[in-house]
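Excluded from the complex is one protein chain; the other protein chains are retained at their positions.
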Amino acid sequence: MTLHPIVIELIQLLMILFLSPAFAGWVKIVKCRTQGRTAPGLLQPYRDIARLFAKDVVLAENASWVFRSTPYIVFGVTLMAGGVIPLISVDLPLADTADIIVLVMLFAIVRFCTALAGMDVGTAFGGMGSSREMMISSLAEPAMLMAVFTVSLAGSSTSLTQMVTVMSGHAFVIRPSLAFSLVAFVLIALAETGRIPVDNPATHLELTMIHEAMILEYSGRYLALIEWAGMMKLVIYFSLGTAVFFPWGISGSGDPLSLIIRALFFVAKLAAGGAVMVLIETGLAKMRIFRLPDYLGSAFLLATLGMIAFFILE
Amino acid sequence: MLLDYVSLSAAAAPLDIAGFSVLLLLGSALCAPFLSRWERLLIPAAFSLATVASLAAVHAGFTALVTGSNSAATVAMGLPGLPFNLRLDPLAGFFLVVIGLLSAFVSVYSIGYVRGYLGRRPTTQLVLFYLLFLAGMFLVVLADDAYLFLLAWELMAAASYFLVMYEDEVAANRRAAFLYLVVAHVGAIAILLSFGVMAGLTTGSGGFQSYTFDAMRAARLSPAWGAAAFFLSFFGFAAKAGVIPLHVWLPEAHPAAPSNVSALMSGVMLKTAIYGMVRVAFDLIREFPWWWGGIVLCFGLVSAVLGVLYALMQHDLKRLLAFHSVENIGIILIGLGLAMVFTSFQFHSLAALALVAALYHTLNHALFKGLLFMGAGAVIHSTNERNMEEMGGLIHQLPWTSALFLVGCVSISGLPPFNGFVSEWLTFQAFLLSPVLPHPLLKLLVPLGAALLALTGALAAACFVKAFGVTFLGSWRGHRRKEQISEVGPAMRLGMLGAALCCLALGVLPTFVIGWIDNIPQQLFGGEIAKSAGSYGWLWLTPYSPERASYSGPVVFFGILAMVAATYLLLHVRRAAIRRVPLWDCGFEKVTPRMQYTASAFAMPVRRVFGFFFAVREQVELVSPQNHPVMADTINYRLRIRDRFWGWFYQPLADISFWVARRAGKLQQGRIQVYLLYSFVTLIVLLVFL
Partner (left out) sequence: MSNALVIQLNTLLAALILLTSFALLVQRRMFAILHLFAWQGFFLGVSTAVIGFATGEHHLYISSLLTLVMKVLLLPYILYALIKKLKVHREIESIMNTSCTMFLGIALVIFSYHLTAPIRQLSTLVTRSTLAVALATVMLGMLMMVTRRHAVSQIIGFLAMENGLFFAATSATYGMPMVVELGVALDLLIAAFIFGIFFFHINTTFDSLDVDQMAKLKETD
């Protein structure tokens, strides 16, 4: 019994929706263990989100409709982006509506709206977060595009389903261009999702905040939506990486049993990736903001090297 | 159904309708000075006529574009033996649509905007030159010979000069208009020389017929002369389009002009230069080596990156928008350059993709830049401020303007589902297909261009977050008390709304637009993409092939709407309330509007990172009566940013011209015998050599 593609799409959306807090919890557990602290439970992010939903919203007097609508837009667009990446099947109806460039631009919408919301309340924190975030994103975009370009050369397409199909057809072979692009992608993903060494997700010190500064005035269900969207964004970047660089175990038939097996395989990849990310985070310190151009410049360099390596060596 | 409409209206030939529109504009311009006593009636009447004329031109152009027709006519005006030749082919038709669509919206907007000048200044000149300006632009696009082209080009330049000089009691405006005039005429000379080269090399059909474009199309140009003709015309059109380094007049002239004029200048006048480039390169000189396209591509990349960096440093709203025009012209040139490179290697369908991307961006830019200038005009009209650092919190007073300006900001930042994204996506796809190029060096260098394009897109988004955030969000920063700032009138709102709706429509339904534009590459060099672009159905845009890349505007738009609506509805039924309280700001009580980020503050990280492109000088001064090193009464911060091109390019040019002029001035001896000697020597020389 094969499931209809729309049902598979819904299952994938629900997976992203409900697995992302668990992923955030898992990352927290691994980080605390490596640092020798006691971790909160795996389900703590769910409790946090539920608590925030139940609370009143405290809204500034001069907040406009831009501020009030941003959490919904951010959440909706992130969910849409989650529907575009092939996670457990290549047979998704939404996947043909957007290729990898559209995906990058969907995240640009999220960033744009959040930056506007940061400017909306008229505090110094919001402006600071918005301006730093836009600087980082403007430096990360060329590097991201170069990495995408190299990968699309290897997969001869920018459509994600096509890339997954083509690359999982090849045997496991280390190609220098893809290796360079992978390292570049990891560096950029750390910058875009706001993890150490770019931005500390747990800080509220004004000198070190970037993402937190923009959402400082949000409370109640708005904050819940934005936090949840942040967790989903992390899972989505991670699944983008696996779809492009480790695409084995994504495509397959539509019957429920193999779907469940692929879903479990995806969860295993998530868990492993989360552990690797925690090791990177624990091993590095957060960089000063004006060192970030060097950092993103090396990401760009690696991506360009990957592209050159494709032409020279392959 | 669309074809029925077209065949019905084809009864009246499109060229006739276009001619009618031009005549309507010229006729109203002629009548306007006589009606200067009834200004209150003149303004709505004249601008409504302008709207009608623009819509007629849109209709004519659209018919020509969709049916792929190519009609010509000869009008026996002009000099005896040198009649005017007109032609309406798909390329001209497309540009008629671009010009006519935006000018229709701006004319509706002007009905409300120009009323603001009543009583302060005579508006007849504004009306008169506006109509002449529109007529000039339409004629440039319709011209089929060098004579009418240059005549219309001059009409356009002269009319816009007077429009820029409209508020002429401000010395800065006069200087800006003069600079504009100088650069425009330097460009016009270059274009004239280029046409001269092409006309001089036409074969057969002796005498006066060589100035027509038909004769130039038939001419065979040797590589050296072809390069001369192309680069002369590229220089001339680049001066008009505002390509770096000939961009210096743009940030001066566009803020000086009234906002409806700025919208037209930035939105469509720059596009006539693009029309000229496409016409000369693809229609008149048809074969060219790859390095011409490479040079165009390089200029496009430089203009795009430098334009957006300069724009980020501005705090005058209109100057910021003017620099963004430089950036977007750069993006259009990138598409054009790629198209030229692909054509020279005979990859016609890829060239069609790049050309369609460039032309689509032309249409998009006209609409969203026009919308942004109209919005800026509305803001300046309501607040009497041009400096962003004095504004803030206007979203509460100007709800419509801010919402429509936001549409413009989102479009220009290239975010889905609006139109800016579609043309940028198509340009990226053209870049990503460059590995088929046989030349090994090009294969490696063109992708670096794609990275620069991504950088410009991200910096543009940053700039518009700054522009919208500082102007409309937050609280009022100004030193003056906020007077009664009220929303602008219905005419202005209607004009902006029309442009915004077009932005959305062009973003959500790209397959139709591409189907219409596709006639142009077919006419010019026989490449087309519409077959593959619509091969998946009208919902999906697949420019090269469905496996290569696909984008579905409607599905993304409705998908986002559906998700957002679902989220809202599921969460709206909540027992948790919303409480309005003063700002939290981490518990800091004494928040004043002066503590917000200013425009210069927002741009500071980018200024630090990319600062080597400008001459930046920052000065911080502590005023402290007891000469204490840390505690101060006042802290003054001075920031000066200058365009380096003045020092590198224009100052040396000016110095050299003055030096040459001083040398030549030695001829003026002052004594009558010397002048008689000059005449005598000239007479002898002529007798000897002739």
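Here are a few things to note about the model shown:
Going in written order, the chains are labelled A and B, and every chain counts its residues from 1.
Please note the rule applied: contacts are C-beta pairs under 8 Å (C-beta built on N, C-alpha and C of every residue); 3 or more make two chains touch, one makes a residue touch a chain.
Keep in mind it's a predicted model, so treat the numbers as computed, not measured.
Displayed chains that the missing chain touches over the full complex: A, B (touch as defined at the top).
Only one of A:F112, A:F149 or A:F180 touches the chain withheld from this view, namely A:F180. Mapped onto chain A, the interface with the missing chain covers residues 173-176, 179-180, 293-294, 297-298, 301, 304-305, 308-309, 311-314.
The set of chain B residues touching the chain not shown comprises 440-441, 444-445.
Keep this in mind: only the chains that are shown with their structure count from here on.
Here the CA centre of chain A is 36 Å from the CA centre of chain B. Listed in rising order, the residues of chain B touching chain A in the complex are 392-393, 395-396, 406, 410, 413-416, 421, 425, 428-429, 431-432, 435, 440, 443-444, 447-448, 450-455, 457-459, 461-462, 465-466, 468-470, 473-475, 536, 540, 546-552, 555-556, 559-560, 563-564, 566-568, 571, 574, 576-586, 591, 593, 595-597, 601-606, 608-609. Residues of chain A touching chain B in their complex: 53-62, 64-66, 72-73, 75-77, 79-80, 83, 94, 96-99, 101-102, 105-106, 108-109, 111-112, 115-116, 118-128, 130-132, 134-135, 137-146, 149, 152-153, 156-159, 162, 204, 206, 216-217, 220-221, 225, 289-290, 293, 300, 304, 307-308, 311.
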